[in-house]
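Every protein chain but one is kept in place in this view of the complex.
This part shows subunit A:
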Amino acid sequence: MGKYLLRRILQMIPVVLGTTLLVYALVFALPGDPVKAMFGDKPINEAVAAQIRAEYNLDKPFFVQYLIFLKNAFTLNFGQTFAGQPVISEIGRAFPVTIKLALMAFVFEAIFGCVFGVISGLKKGKWYDSVILIVSLLLISVPTFVTGFLGQYFLGVKWRILPVTAGADPGFLDLLMPAMVLGSVSMAYIIRLARSEVSSNVALDYVRTARAKGMTNGAVTFRHILRNSMIPVVTYLGQDLGALMGGAMITERIFNIHGIGNLTYQSILKGEANMVVSIVTLLTLVFVVCNLLVDMLYAALDPRIRYA
């Protein structure tokens, strides 16, 4: 197990390096001169501009800039934004909000996805199975931003159940609707996944054996059917936690949440290379760590898988 873990962590290094290099190159190639933008309408003072370029290492070639970025990143020094704020503190302010949102969406999709999916899979062909299936298909087909607007219009404006937008420093209730919107598509996928897994496991031999030896219905369901059906669901959930953070961009824009997604979008528009690359580095780390955790969880769920 320890050896496997070490190998996986070593394999993560080229992925993280490659991802940051790729994104750094992309952001580096963005058109527009950020130093020129800082002067706004005022005439550009070449001496000041040169000093700023030197300060932010903008005068050095691309690869040197990337290496400086990497060196600093190791000491958690992600540099400053063009407005003079340390990148790390901007991220530190936005990240907890997005984590809260992503975790709420994660819990929402995990609970409702599994419950509806399992019910649907166990009672295939019943009317509520069809309803669950159609609703999940609809949720997949309707883009997140449309789901968001529908939620805002009905829950927020028409029935006044939940706040329409979240704003700065949002609480649980403010984030409830955004989290449901963010998790809705994944929930639909989990429903479909759990349904097909459960319904194919119900007919397998070991379930028949368990029933034959006199096990109660509940015990068969929980001990045999569910445990075997959950492996692909857990894989999906693990990969989704990383994707939720990156995918929060749309939801955060619709509901005016000051999280990572909004920050990234603004930074890309402004050409804030440091900020964009720092966020992508962080999100990539979250993504690969989640994948690793999923693989570790496999062993716990499926005794046939043992990592040497």
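We take it that a contact is a pair of C-beta atoms (placed from the backbone, for glycine too) under 8 Å apart; a residue touches a chain by one contact, two chains touch by 3 or more; residues count from 1.
We take it that contacts and distances are computed from a predicted model.
Enquirer: Out of "Multisubunit sodium/proton antiporter, MrpC subunit", "Biopolymer transport protein", "Glutamyl-tRNA(Gln) amidotransferase subunit A" or "Peptides ABC transporter permease", which one is the UniProt protein name for the chain not included here?
Expert: UniProt lists the chain left out of the view as "Peptides ABC transporter permease".
Enquirer: Of the residues listed, A:Q65, A:T98, A:T264 or A:S278, which one is in contact with the missing chain?
Expert: A:T264
Enquirer: Can you list where subunit A touches the absent chain?
Expert: 14-16, 18-19, 22-23, 26-27, 29-31, 137-138, 140-146, 149, 152-153, 157, 196, 199-200, 203, 208, 211-212, 214, 243, 245-247, 249-250, 253-254, 264-265, 268-269, 271, 276, 280, 283-284, 287-288
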